[in-house]
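Have a look at this one.
With one protein chain removed, the remaining protein chains of the complex are shown where they sit.
For reference, chains read A, B and C in written order, and residue numbers begin at 1 within each chain.
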Amino acid sequence: MRFKNRRFDDADRVLNIRDLSVSLSGGHQRPILDKVNVTIHQGETVCLVGESGSGKSVTSLAVMGLLTKDALTVTGGVIDLEGQNLLELDHKAMRQMRARRISMIFQEPMTALNPVMQVGAQIEEVLDSHTKLPPREKKKRVVDIMNQVHLPDVERIYNSYPHQLSGGQRQRIMIAMALILEPKLLIADEPTTALDVTTQNQVLALITELQEKHGTAVLFITHDMGVVAEIADTVYVMKDGQIIEHAPVETLLRHPTEEYTRRLLQAVPSLIPRPARERNGAVEVLDVEGLRKVYGIRRLFSRAKPTLAAQDVSFSIIRGRTLGIVGESGSGKSTVARCIMRLIDPTEGEIRVASTDIARLSRRELRPHRRHIQIVFQDPFRSLNPRWTIGQSLIEGQLNYGTSRSEAIKRSGELLELVGLPADALKRYPHQFSGGQRQRIAIARAIAMRPDVLVADEAVSALDVSVQAQVLQLLDELQEKLGIAILFITHDLRVAAQICDEVVVMQHGRIVEHDTAANVLMHPQHDYTRALIEAAPGRHWDFANFKELEPA
Amino acid sequence: MFIDKTFHRRWHNARTSVFAAALAAATALGAAAPAHADPDTITAVMHSGLRVLDPIITTAHITRNHGYMIYDVLIAEDENFEPQPQMADWEVSDDNLVYTFTLRDGLKFHDGAPVTAEDAVASLKRWGERDSGGQLIFDVTESLEATDEKTITWKLKEPFPPFLETVAKQSAVPPFIMPKRVAETPSSEPIKEYIGSGPFVFVEEEYQPGVSVTYEKFADYVPREEEASWMAGGKVVNVERVKWVTMPDAQTAINALVAGEIDYIEQPQFDLLPILQGSPDVTVEVRDTLGYQTMGRMNFKHPPFDNVKIRQAALMAMSQEDVLGTLVGNPEYYSVCGAIFGCGTPLGDETGAETLTSGGDIEGAKALLEEAGYDGTPVVLMQPTDVTTLTAQPVVTAQALREAGFKVDMQPMDWQTLVTRRASMSPPAEGGWNLFFTNWMVPEISSPIVNPMLNGRGDEAWFGWPDDPKLEELRAEFIAADSVEAQKEVAKRLQAYTLENVIYVPLGQYVPPQARRNTITGMLPSPVPVFWNVDKTE
Amino acid sequence: MLGYIIRRILAVIPVMAIVAVFVFLLLRLTPGDPAAILAGDMATPEQLARIRESLGLTDPIHIQFINWVGRLLQGDLGTSLISNTPVMSMIGSRIWPTLQVGTLTIIISVLIAVPMGVIAAWRHRSWIDYAVMSFSVLGFSVPVFVIGYILIKIFSIELRWLPVQGYASPSDGIGAFFSRALLPCLTLATIYVALIARMTRASLLEVLGEDYVRTARAKGVKEKYVLFRHALRNAAVPIMTIIGTGFALLISGVVVTESVFNIPGIGRLTVDAILARDYPVIQAMILLTSAIYVFVNLLIDISYTFIDPRIRY
Partner (left out) sequence: MAAAPQPTSSLQFILGAVAVPRHWQLGIGPIIAAIVLAIIVVATLFAPLYVPHDPLSMDAVQRLKGPSSEYWLGTDAYGRDLFSRVMIGGQVSLFIGVGAAIVSVFIGLLIGLVSGFFRIADAIIMRIMDSLMAIPSILLAIALVALNGPSLWSVIFAITIPEIPRVVRLVRAVVLSAREEPYVEAAIAVGSSMPKILWKHLMPNTLAPLIVQGTYICASAILTEAILSFLGAGVSTEIPTWGNIMAEGRIYFQIKPSLIFWPGLMLSLCILSINLLGDTARDLLDPRLKKREG
């Protein structure tokens, strides 16, 4: 692993945040930011790391002067940009700082671009707002910066709308927009989180390239330690609105001083697959054969083309083992999961659950077979009915299959304990639980049906790494205890490595590689698989053990 | 959020000034183009919108008024209720069986064709199929024919003393003369061509049913030499155009008249007269001194009003003063009148109407009701909600009837529903009715021949369907009466009989004043508002 | 795009067909006899029967319906039972005032309401926001005719700036037209302005919370461009939608306003026809107003594709 080991002690300080505090407007609760200190030098990349709610985004918005006025107020401190305290500027002066001296790019390039405006015009708007260049000159500048961010076919993209571009292209537009006036400081708020791993890699490279070219200071906000390892010069760790530790990147990763930082690093799943479980017996609990799903059947006078979401998908899972489906967005992995659950109807193919083909059953015929296969969804906040107590949610399925109410309640209590929650949780409502707890409840609901197969559709993707590790741990234990087969859908190779016995790699609706986890991750055969693995940030670093990854 | 103060101010100013400018422009331009620009046009708001153009097929007053604009009649009634020559002079044979009409010279239809006796005969025949008075004459008609271009000979099988009065009558359906081809339209179908020989020409292109109708002066019309009197005499047109417009909102019309946007309102709302009287440019006056009779009619077919005692009790409970006071308000414009033929008419007589004209007798009504053994059958009272001159009667009467011990089921409905429903002979519970009210122009009820309520022929009678041979006898006696004194004598007995048997309940008379701009002069006092003789000055 | 328009137009057919059946049945179940209305006070039962027959009211309902639809498909809306005028020509002479007043109202409303809503959203929770919101709630809370009377009282009777009533065609002079159309338009506009301002504000508030607005501000774009270039255009789809659905309110308002201001438009024509049970006119009018409503909303749906490039059908 090669870290950036540049030193910036001699470089000019671009941004110096001193004792910045932010509170909820009018509130007297704990401050959102509590005496935050951050320094960034010219050409330096500072990563601000923390779990959700730690205050990283608030810090960046405070620097931009974009805090929601009604909600958040700066209560103290200084934000010093090259000797000028931004907090003392009036609206107009602050507006003139933006894009010229400090720029920002955001997490979700789709929503961050105005959907009804051509992207060229959106870049040009920066020049409109801050310069008085003649139109031709403006266009030239825009085309130039678009070339610098390596956009293909600039003339066409100039006149495109955001929805006509790919996610990576949109983020490049954002970067072009941010850098066209060569600001001193670029704030990047989780700029690659919404992107696929291969695209993420390219965008990170682009940011680094442009930073070096223009000497821009970068404040990079992320939750992903892999990204940190790739890009940071200096790392600041945030927790509950405070900076708890900061150090050059290598120092931090090798010798974290704070306990919190250590835990954070230890929670990062390793890319080295865990040992596979043994195949006890060979009972195939789920067997998918030639699955195919086509969306959008042609209608009269309609130009909508049918999309092939999945085809020729075949695999099977044995009792007690975990099969991972890995792929980038649009690869068809979720379509497969939803077809197997019969939440959508497959176009072709067989889905045998407990040796019954359920692919063609009607809703009514299907109901007796439902209990054999259960699902846990990605979003813990939407997967429980907010109006129902946990108890009601847990007994619903059991009652459907003839369990008596008292029996069901008793079992639900036991299940809660099994997933590590107190039994009195039965009487409470979902909003009283954290995301991780809700995901445990969702798992309890699924296993209450005593299923043969549990489908986990990105079940840990929305969770912070520490929570993610716990939930993965729980799934592991349950599988051990109950012998359930798990179909684990994920985009994250690290997670797949930690939970899967076998891995299926999907691309464009097809399976490109299917082998044991160890083989897929350590000896990938297909180019696409290799590309995926190479793009994984920080893949040479063993975060949990604070050292380089030893080649297997 | 950031606030760009300058921008806001600019926007605000812009908005204010755009609005102000629009208002100012509209005001200025509007003032430059006043509504009453044309001194040769009279714009009049009539009592209702003109929708039916066939004056023979309907009895609606507005259509009759329209008829008098564009058609002419053979003979017409003057202010003394006397028939006078209009299009024709007449001669009567000594045996009173042959009437000969001779058309005067110079009569022309609006399409330029001369008016011939053939046209008149066809028109009279169509009228005879529709009008109740006309039907009576045709019942005794031997022949009606055009004996030459200008002569119409009408032979009767037996004498019909009120013959001329009937042909000359102004309500509800006068025998308007149309071209033969139009008059040959079956009397159950409306005519499709609107050509007359009257003093005004109907401007078809500008006609909007229910909204406005325009008339132009007929240049070739030759008025008679005599002074105009009611529907008779010389119809001299002094303006180029008359435009009738409808204003569904009474207040709008009042304001428009005060503002000079219109020239005339036929029947302004009584309660709004103070506004008009406050304007120096407007004159409020009574045009038609006879005015209207308001009345109630019971259904003779169904309980409780199939019982004469209960009808009498109801009549006893009613008070003309209460009805008129609520309907009209200002005593200047109404008078209690117990005469079924109207007060101020030759046959008017108030026998039997004592309780009606003296405020009602609730106690007497109670007693009578008890005596009649009223069993609490509810009186289904139909209340029109959309005709302002008919909303008060049911409401006031319902209260009186309730005080007397009746059970009243007042059912509100629009006038058109009422018109439909009163034709239903079913029991009240099955879509029928017991009592309703309507208004008549006094000339329409001023004699037993024209008064529709006095028909006692059961199912063929007017709504309510009294089957009363005695009533028919009295009517026949009246028709046969050959002197004014004899007629008056029969009329008096009819009056007494009607009130005693409560054939219908006269609830008094009212005179709706008209309102005109002072620039409008020479309006004739007449039951039908006419626009000849009228002048518009600057 | 063309395919979408054709599909949308085809989808209109069942809607209009259901409207036609519904209206026809509704009317035939209504008590009320145009013959009685036509014949007047002195008609005898026998005369009524003859008139009824000549009007074709004695045929069985389904025959009447088939006859009506048959003629309708040939573009014949029938003839008024009462005035004996072709319905087509009645509509022809009465539709212009309504269209003119309606169009002017929409223009006035949009010109007033959209800036109102934008300003209110922009200065969210300022006095101006409360003023706009108060006005918009008030606009919903006062009956149209009361507003009309109050405007007449102020501008025509007290100030004498504008005529009390009436209608003048633009061909009679633009001044005459505007001076008469202004008050009815303002009356009608009250509720429409309330509706649009409210929707503009709500939809703009939502858009102002979007990421791209934050992006625009992060670019240092001036606030007025943030509002009108970025936010308003993105908020336009719901605003257009409300203009379309509010069109129904406008039609209701027109019916009342035409009575108050004595405008010879189709609103009054319809009310008069309903009260007189003039079946062919009622049928034609309800079909026509429904068709206009459907058509306006079709246009608005199509306009989405111009406002928002993401919407492609």
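Basically, contacts are C-beta pairs under 8 Å (C-beta built on N, C-alpha and C of every residue); 3 or more make two chains touch, one makes a residue touch a chain.
Predicted model, so just to flag it, every value in this text is computed and none were measured.
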Chains still shown that are in contact with the chain withheld from the display: A, B, C
Selected residue (touches chain absent from view) among B:329, B:344 or B:364: B:329
Among A:445, A:494 or A:514, residue touching the chain not depicted: A:445
Candidate in contact with the missing chain, chosen from B:140, B:236, B:286 or B:413: B:413
Absent-chain contact - pick from C:256, C:284 or C:300: C:256
Residues belonging to subunit B that touch the chain removed from view: 19, 249-251, 254-255, 269, 271-272, 274-275, 321-322, 325-326, 329, 383, 385-386, 388, 391-392, 395-396, 398-399, 410-414, 417
Absent chain, residues of subunit C that touch it: 14-16, 18-19, 22-23, 26-27, 29-32, 112, 125-127, 130-131, 133-135, 137-138, 140-147, 149-151, 153-154, 157, 186-187, 189-190, 193, 205-206, 209, 248, 251-252, 255-256, 259, 270-271, 274-275, 277, 282, 285-286, 289-291, 293-294
Contact footprint on subunit A, counting only the chain that is left out: 70-71, 341, 343, 363, 367-368, 370-371, 373-375, 377-379, 382-385, 387, 393, 396-397, 400-401, 442, 445-446, 448-449
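Throughout what follows, only the chains that are shown with their structure count from here on.
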Mean-CA-position distance for subunit C and subunit B (Å): 37
Subunit A and subunit B, separation of their C-alpha mean positions in angstrom: 85
Euclidean distance of C-alpha centroids - subunit A vs subunit C, Å: 49
Subunit B, residues touching no fewer than two other chains: 1-3
Shared interface positions of subunit A, touching two or more other chains: 95
Of subunit A, residues touching subunit C in the complex: 64, 66, 70, 95-100, 103-104, 106, 108, 111-117, 125-126, 128-130, 161, 163, 174, 177, 299-303
Touching residues on subunit C, where the partner in the complex is subunit A: 3-4, 6-7, 10, 124-125, 210-212, 214-222, 225, 229-230, 233-234, 307-310, 313
Contact set on subunit B toward subunit C in their complex: 1-4, 7-8, 11, 15, 18-19, 22-23, 25-33, 35, 49, 51-54, 57-60, 130-132, 172-173, 186, 188-190, 192, 207-212, 245, 247-249, 251-253, 255-256, 259, 261, 386, 414-417, 419-421, 423, 431, 438, 452, 459-460, 462
